[in-house]
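Mind looking over this structure? Questions follow.
Here's a slice of the assembly, chains where they normally sit.
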Amino acid sequence: MATDTLSTSQASVERTRLIRASLRKRHLSEAIFRVLGLAAIILALGFVALLFVDIVRKGAPAFTQSNLHLAVTFDPALIKADPAPVRAEGQSDADFQAANLKWQRDLALLNWNKVIEASLRAAAPAGYDIDTKEILSIAETDARHEVREMFVADPTLLGKTVDVDVLASANAVNWIRGNIDRSLGDAQQQLSAPARALIDEFVANGTITNGFAWSIFTNVDSRAAPASAGLLGAFVGTLWMMLIVIFLAVPIGVASAIYLEEFAPKSRLTDFIEVNINNLAAVPSIVFGLLGAAVFINYMHLPISAPIVGGLVLTLMTLPTIIIATRGALLGVSPALRQAALGMGASKTQMVFHHVLPVTFPSILTATILGVAHALGETAPLLLIGMKAFVAAVPATPLDQATALPVQIYLWQGNENRNFFEPRTAAAIMVLLLVMICLNGVAIYLRSRLEKRA
Amino acid sequence: MNSLVIAGLLLVLLGVAYQSGWSRSRALATTNGVKVHSRPQYHGSYVAIWALVPALLVVGLWAWLGDGITHNFIVSQIPVETLQSLDQTGLNATIGRINALASGYGVAGEVLPYEQTAGDALRSFQFITFLVVIGAAAVAGVAALLYARSRITARHRARNAVERVINIALLACSAVAILTTVGIVASLVTEAIRFFSFISPLDFFFGTVWNPNNAGSAGNWGSYGLLPLLVGTLMITAIAMLVAVPVGLMAAIYLSQYAHRNLRAVAKPIIEILAGIPTIVFGFFALVTVGPFLRDAGNLVGLDINATSALTAGVVMGIMIIPFVSSLSDDILNQVPRTLRDGAYGLGATKSETIRNVLLPAALPGIVGAFLLAVSRAVGETMIVVLAAGNAPVLRGNPFEPVATITVSIVNQLTGDTDFAGPQSLVGFALGLTLFVITLCLNIFALYIVRRFREQYE
Amino acid sequence: MTQQSVNSAMNPTDALERPIRLTARDVTVHYGAKQALHGISIDIPDRAVTSFIGPSGCGKSTFLRCINRMNDTIEGAKVGGTIKLDGEDIYDPSLDVVELRARIGMVFQKPNPFPKSIYDNVAYGPKIHGLAKSKTDMDEIVVSSLRKAGLFEEVKDRLNEPGTGLSGGQQQRLCIARAIAVGPEVILMDEPCSALDPIATAIIEELIDELRENYTIVIVTHSMQQAARVSQRTAFFHLGNLIEEGVTEDIFTNPVNKQTQDYIMGRIG
Amino acid sequence: QSRDTIQVAGSSTVLPFASIVAEEFGAAFPEFKTPVVGSGGTGGGLKQFCEGVGDNTIDIANASRKIKDSELEACTAAGVTDIREIQFGYDGIVFASSASGPDFALTPLQVYKAIAAKVPVDGALVDNPYTKWSEIDPSLPDQAISLAIPGTNHGTREVFQLEVVDAGAEEAGLPEGLSDEEKDAALTTFRQDVVIEISGDYTETLARLSSNPDTVGVFGLSFYEQNTDTLKVATINGVVPSPESVAAGEYPVSRPLFFYVKGQHIGVIPGIEEYVQFFLSEQMSGAGGALEAAGLIPQPAEKTAEVLAAFEAGAQ
């Protein structure tokens, strides 16, 4: 027994020596592994940071716009139109409307650019040598509509001079911001030399100032007047689609999850449905676009470019996500609760709707918001159902033509006036990301709040 | 308009029926004091369902048969001699004209007198049938209402009946998923078959040249070889996985095994933000930032890298997939039972040894499944490729050169200036079908592996 | 604590004389391929406490769940034989199981109040069964049920707080109140005290003793002491068989069967 | 109640022009809503156009080519019988290279020699031997050949094929006695090493230029005009592409642009007639009009008057 002890203790000394010998190497490889892991995290976080910083850096300038402060004179010499119709005694509504419309149309046919030109010239140093086309290139082309609408609204302006803010043109902005290298020669600049000089003059004397670009949020897309292009139309289009997704995908998704999880007998059919749903969740989104084009547009003849079709396609795309998440949530409900309900004499339906569903509500809500957030950013399927259209209006119903935020981003990034639209695209992305992050934030907040309450 | 009227009437019917069932049940309970099987709400719903279904059936029947009946009516309005002189296209055109007249849209050219009378007749026919349908629906609904109401007794099991209906409705909802799949397959297959009537499947699946002719050149369709697109897709996918897998997997390992709770609480959601960023944003990022950066970096080391290339798209797609890989891996690592980890620690294994020798091998099947899911996502990704891969459908192996993928070709062919009835745009559906089949196989395989893995540790 | 309840237990023979409420004949249960009960026949008397004892996994809970058809909700469970409540076959297909469960209430091992207010917990049963005509009706039902469950005094000021906020013993009494609110004839309890501390256990045991005056009670317990304390009749299960059944005192002092003896002596289980 | 917004869809080349007109139309005519302009390509637009008559179908299809007979048949079969063609101007297609690089003065022949996979040398087709522009013609820069041309999904490709490649090939003189197929192949097979086909938009072409500054790319005139800071245009046959030179027929690489109006919708959908008139008006598609600023090459006023007259005659 004693020798035995001796030999074992010798063996253990030897073992300890062996173990110690390799320890340093093992700890080193441990450290390397750890550093690799940390590097992966830093890399991943770095990507996020890079992406956000890059986009914000690019997009921030687009949130300022260059305003041109003009003193516009409604010169009767330029505005040769009949006086606004006044409602005559006994004139019918329709007649008055018609007269009014005719008056407006006559006004529209006038060349309001002359008014703009005159006020630009008035703002320029006396006797500045610049031709009509060049000087008009400083103001955005929609300035004339703005002035005309002022006049339509208030015909008494005739002969008066009022201060009006209009947007500087996209090319003027490019010049002011240096989006195009200012040292390039005449041939490579969008604006002529006199126009550029005049812009600098305007900036110096305060005729052009920068302000926050509310127009991005309040205007619809524009091609004729790029500087006034905004996101409102796309935003509302997206809103319609999201409403459709919420009102279709959520009830249908939750209902199918309930059926599959609570009611469905285990059969071939339900297995099949299950496999199906799992697969649908991973079908590329563009395939849903093909489906939408073939079924909703070609077969069912729903209007093209309409949020209703986009909403339906996104609904089908979001459904599996919601179903899977809801089933997960239902699965997590404790059997004790179910038994309690059944034991009380609640029917299965009552059990589900009175007890199980309320308990899972937070999870379902979160899954829904995340699903909707995902649908919100989806672009590819929308391209295939014609939502790549140019729509200069806010869609009033889901049947009206519209684009969506991500599609608007896609359209803007391809715009030929790249120097101007690159920041604007980044700005649109910032808006989209903000909406996205808000949705995710709301999801996280709701989940934590509701879970605490439960 | 018409449908609004019908919907409104149905709603009224619904309300009336519910109310009558409810009050009947209420009356039963109060008058003779017997115990009523179901609550009044259930009786109300019961009668409402009974009333609604026949009414809906009538309307649905008309929606189904109405077109045929109207068609026959129109044909009957065309004078026999005219009818005989028309071929199928002519007949369709005439019917179109009559329809247009009836609906108030004008028609081109002279309106023949018989067309005018037919149009007028059609308009009144449509009005009358509309009234008849509404009437029939109302009669059916009310009759069913009365019948259902008469069936209400104390022992009547309205709740069970209503619950059965709810059950069926739920089943119908879950059938939407099947319908979606059926819709996808049907729409892809029918259009793809039309495509294959132009181009032989052999040329499509094994062709090495992708050069669809432009819409102008009728007859000569061009070549539609899938391989350049497939190779491009695979190349980008491979690059994406090369970025996403090491980073995602290591990030998951670090976060779940090493990181302090606070770091995890911050880093995990931030990484998951990546998953929520729309792909168009990644595309833009790739186009204006990553691409030029890679090009300049390439110039520095003497590599000729295109700004828009497989590399650019692949790297950015890899970044996009990182959270996908990391959260799936995280789940799967967490599913490996703690006892296994303890076993290794108990033997004196260091943390990294435990992870490398025990955790990862045990989690391997699950992780492979997760990677396959990530692959299928990369294969189906569109917008990054549209913006950043350069759209060059040429068969080549250089990742620094632009490539095209299946998805991007679908977008190009379906939104470009292509001939809508020719293979130029139909090929989009054949490509979609290919994509669908590829991702389907990947998914089924991945789900199978993941499920097997889960079962192992259940 | 136990002294008093044992004292208050009625004379054992008393239970035998009471009319039979529930009769089970040859009840078998299969879970899939596995047979959990091999033909159980037993009579359960009115207004008395019958307890089921036996080693873990012997089928006590399974049989209990047969009595209000809770086994219907378990996938793959198949019940054979007949169980009659007042002579009416409860597995008769024309019988509405929901109605049955309103007549045969159940209390579970782990207190499982709904995640609703205390009031709503108790009111839920009466609501779905349409037992209250008005709000005052309902208030009355809730208060009297809570009273019967001996919980009213403790919670009367916080009826609108969630039931899950109560202590374990209170939760279990809430579950009993909830079961009582529907006005059942039979109450089944599956190890109602196993998740509770001794003090809460004693309170529940007292409560059971009181309830016995108005309800037929069947209780599953893993504690022989508890069975001895609260029940008038005891049935001993083993491996899916009903080994022995009779007046509690007899079973504990004078078991006929060898297996019962072994169990009571602590030699098996 | 029928729709009160005009719906337009079709060619992406016409899209910017139609968009501008739509916008201005909405601004100028208070009684009409702003028309919606979808894209989807000429084919896609015509497909929707030919789907039938009614609310669910579009009113106007933009096209960068004439409607084809097969498409007309489809239209007729679906009841779209009154189709009015409007030609409103030209699209100019330019060759442009990096602004910092040398100037290019190209001819179709040179371009053909640069891109064709096989070129005729002494009456036989041989593999294209040229690697530098200067090898094709000493007047061209001593720079490696690299060309970014529009992919076949672009309408522009058709003009490029017709006006540059086919014209160049004719000048080069393809060998006699080629079968139709061989001839077709000779005309449509390009060198894969130096020719890049761009399936994306012009931004993509521009990206290629910035990757490889030696590249000469094909752009729309308007795109070039907006990007003169990075691009330099090449002359063709010595002609500088400009609205004037195209309109005068001197610059060869251009094509007419169209839109098709569904006559049956006139008078039902409000504003169609006015839209067409407005589109063809001086201030829009005329010389000096808004569209010219956006890169449209106006057609002669007489041609416009003719088109308008034909439209209005149909509208009776």
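Here are a few things to note about the model shown:
Per-chain residue numbering starts at 1, and chain names A, B, C and D are given in the order in which the chains are listed.
In this section, contacts are C-beta pairs under 8 Å (C-beta built on N, C-alpha and C of every residue); 3 or more make two chains touch, one makes a residue touch a chain.
These numbers come from a predicted model, not from an experiment.
Counting every chain in the structure file, the complete assembly comes out as A x1, B x1, C x2, D x1.
Please note the rule applied: only the chains that are shown with their structure count from here on.
The pair with more inter-chain C-beta contacts, choosing from A-C and B-C, is A-C. Inter-chain centre distance (subunit B to subunit C, centres taken as mean C-alpha positions): 51 Å.
Look at where the CA atoms of subunit B average out and do the same for subunit D: the two points lie 34 Å apart. With centres defined as mean CA coordinates, subunit D is found 31 Å away from subunit A.
The multi-chain contact residues of subunit B, meaning those touching 2 or more other chains, are 159-160, 287, 386-387, 414-415. Along subunit D, residues 39-40, 44, 203 each make contact with two or more other chains. Every pair of chains meeting the contact definition is listed here: A-B, A-C, A-D, B-C, B-D.
Those residues of subunit A lying in contact with subunit D across their complex are 101, 104-105, 108-109, 111, 133, 141-142, 145, 152, 180-181, 184, 187-190, 222-225, 301-305, 386, 388-393, 400-401, 413-414, 416-419. In the complex of the two chains, the subunit B residues touching subunit A come out as 159-160, 163, 166-167, 169-171, 173-178, 180-181, 183-184, 187-188, 190-191, 246-251, 253-255, 257-259, 263, 267, 269-271, 273-274, 276-282, 284-285, 287-289, 319, 322-323, 326, 348, 350-353, 355-356, 373, 376-377, 379-383, 386-387, 407, 410-411, 414-415, 428-429, 432, 435-436, 439-440, 442-444, 447.
Remark: subunit A residues 266, 334, 336-348, 350, 354-355, 358-359, 454 touch subunit C in the complex.
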